[in-house]
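Missing here is one protein chain; the remaining ones are kept as they sit in the complex.
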Amino acid sequence: MSPEEKTLDYTAGEMMTVTAARALVNGMTCFVGIGLPSEAANLARLTHAPDVVLIYESGTLQTKPDVLPLSIGDGELCESALTTVSVPEMFRYWLQGGKVDVGFLGTAQIDRFANLNTTLIGDYQAPKVRLPGGGGAPEIATNAGEVFITLKHSPRAFVRDVDFITTLGFGRDGKGRDGVPSIGQGPTRVISDLCVMKPDSATKELTVVSLHPGVTRADVVEATGWAIRFADELEITPAPRGEELEILRGLKARTERAHAGQ
Amino acid sequence: MSPEEKTLDYTAGEMMTVTAARALVNGMTCFVGIGLPSEAANLARLTHAPDVVLIYESGTLQTKPDVLPLSIGDGELCESALTTVSVPEMFRYWLQGGKVDVGFLGTAQIDRFANLNTTLIGDYQAPKVRLPGGGGAPEIATNAGEVFITLKHSPRAFVRDVDFITTLGFGRDGKGRDGVPSIGQGPTRVISDLCVMKPDSATKELTVVSLHPGVTRADVVEATGWAIRFADELEITPAPRGEELEILRGLKARTERAHAGQ
Amino acid sequence: MAEILSLHDAVARYVEDGATVAMEGFTHLIPFAAGQEIIRQGRRELTLIRMTPDLIYDQLIGAGCAKKVIFSWGGNPGVGSLHRLRDAVEKGWPRKIEILEHSHAAMACAFEAGAAGLPLAVLRGYVGSELPNVNDQIKFIDCPFTGERLAAVPSVRPDVSIVHAQKADRAGNVLVEGIVGVQKEAVLAARHSIVTVEEIVDDLDTHPNACVIPGWAIDAIAVAEKGALPSYAHGYYARDNRFYREWDAIARDRDAFTKWIDENVMNVGGNA
Partner (left out) sequence: MAEILSLHDAVARYVEDGATVAMEGFTHLIPFAAGQEIIRQGRRELTLIRMTPDLIYDQLIGAGCAKKVIFSWGGNPGVGSLHRLRDAVEKGWPRKIEILEHSHAAMACAFEAGAAGLPLAVLRGYVGSELPNVNDQIKFIDCPFTGERLAAVPSVRPDVSIVHAQKADRAGNVLVEGIVGVQKEAVLAARHSIVTVEEIVDDLDTHPNACVIPGWAIDAIAVAEKGALPSYAHGYYARDNRFYREWDAIARDRDAFTKWIDENVMNVGGNA
């Protein structure tokens, strides 16, 4: 890290988005979830990965929005896409057909085996909190080559066992993908505002591999609902570079203006 | 029949085409087979049924060709269509989805229960004559509301039992549609150059209901490979009208010129 | 054959109490005007099908029209919850509703299968998800060729589907352009269909492979200008993202919601 970068001010949210963006490799085909994943994926496209192919479940193939969509089907996505297909075609030919390298998802809850819950908190018949539901995630998580997940750290979000598995990570016992034909690798990294986690290669339990600058192990432990493990060779996530922050802030400012517009 | 129509000259083939065309009701949705059905369906559209909707398996919906297509996918069909969809969509949404009132088919062989053979003459493993195969017919015949069939009469074409049921009429025993869910009525009329046949309401055996002008029962019996029955109230098919012949001949002349063109 | 009707008459004729209704439009072209006409006409006991209930079903649910909702993602996109949906599910206001939930992939395939006239859709889906535990309409079949276990869901075959589109010609042929979602599938899968359009034109003026739904596959066309607002119509007007945000506060409170419905739905003439 060079001295002038060290002195940059950035928020934990920006740290998370920049780190998530960096996970995408130029040329990858990425099925993008709305919200944080969309922000990260478009930042990647506007920085190191100009040829990343972004696909949204609304049917927009290879889209290059100038502002972030509020919904998964904003007009901007279609207008800047290579082409737009029907939603059945999107899920059948492009996702299930194996054309997606990485699915990029957010979630409400995640557990130690990277299972995602976006269905509800509490009991299904008498929910404490009703969440939006599965959307595209259940099949993105199994039909994409691999899955990146990004969400903010908190003990309510990072729980030992999700109340409901909406979307498979590695199952209740870490073996949920074993022997399943034509299934993707599943979650290969989880990026929060505190750290980066990867599944342990043997147990599939999420393990911290990198702490964001200034974050301590205790911070992560406190914000995680299970006794989270740390990799032997724990790294420090590189801080955002000035250019990344500038482009991210520009993107968010344009988005803010556009959405307030009408 | 008025005197001046009586004196019109027309061929048996023209008689057949005009009669087949008349079977189509204005506004019907018709899935059109190539060859004789296409000629008849377009004649219908150019005469009494301007709003008949013609669909070809090439994906062309509601097409209005100025000349007859040689193949099922001539450019003319697409250029004059309301829209053109993929072939999977054509068979799934439009045919199987129940949007077709009548399927209009030709065939190489037909038997007394209106089963069609376009696969082969002789034994499957050692065919005497190899025919083109099923094409769209097997599912047109079962998924369209009803089926019209048109072909020239001869003992080789009208056989007691087809060598191979490519396409269901009423099966080997006339009961092939009984109790099958979501199946169309099947063949409701067969138009040849000699007569019009309909399935007997009880046995489903093809029965002559109308003889073309100048055709005798003996002519039909001789040209049919089984002891064909005649309806109690046997009618005489109305002869082609001058306008019909004129339009048919114009259509064929335009077609001839167009196909010789290149 | 499509008949050109007023929105009032189209809804009155085809949407009956107790009907199964799909009102589609994936973020784009959501038939809000038609939804509000259903509220105005006081339809009850509807089974509402939609991948994303969105504000349109939040309004219908809050107004008491629904007894059941079949969906796959029930949020206010980019904003948060659908408070009327949640209030009905969690607290039973204004009535308890039943929900049946799927994934997007399954619902998209179910619409496709409905359009294709099939009783079921088959997909590589729900692997490891607990949704099959709470939705008895998710089953599994074995591929007779490979032995692979695949998910199966019943196809969507509504009594009536309603979609919004850019334009129709005078014969009732409809052009849908942009994000086409499952709109065509919804129309083709239904026993009856209503399409609201921005305008009726002499000529659709389009290209050979456009998404055109022929008039003979539609029951009724109704003009509903701006009929998709606060969602949008590609080529006509943009999404009112601000209203989507404002809805959060309106829908969060039962009284605010009721007042909004009274002022913006009940006491206006509609597009009749």
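Note that the chains take the letters A, B and C in the order they are written out, and that residue 1 is the start of every chain.
By our rule, a residue touches a chain if its C-beta (ideal position, glycine included) is under 8 Å from a C-beta of that chain, and two chains touch if they have at least 3 such contacts.
Remember, it's a predicted structure, so these values are computed and weren't measured experimentally.
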Shown chains that the omitted chain touches within the full complex: A, B, C
Hidden-chain contact residue, picked from the options B:95, B:194, B:215 or B:228: B:95
Option touching the unshown chain, where C:39, C:180 or C:194 are the choices: C:180
Given B:20, B:41, B:78 or B:105, the one touching the chain that is not displayed: B:78
Where the missing chain touches subunit C, by residue: 117-120, 122-124, 137, 139, 141, 143-146, 148, 150, 152, 154, 177-178, 180, 206-211, 234
Touching residues on subunit A - with respect to the absent chain: 27, 29, 53, 61-62, 78-79, 81-85, 92-93, 96-99, 143, 182
Residue ranges of subunit B at the interface with the undisplayed chain: 34-35, 57-60, 69-75, 77-79, 84-88, 90-92, 95-96, 115, 119, 124, 127, 129-139, 142-143, 164-168, 171, 176-177, 180-183, 258-262
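Going forward, only the chains that are shown with their structure count from here on.
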Chain at maximum distance from subunit B, centres defined as averaged CA atoms: A
Inter-chain pair with the most contacting C-beta pairs: A-C
Whole-Å separation of chain centres (CA-atom averages), subunit A against subunit B: 57
Gap in Å, rounded to a whole number, between the CA centres of subunit C and subunit B: 40
Multi-chain contact sites of subunit B, meaning residues that touch two or more partners: none
Residue numbers of subunit C (touch at least two other chains): 112, 184-185, 211
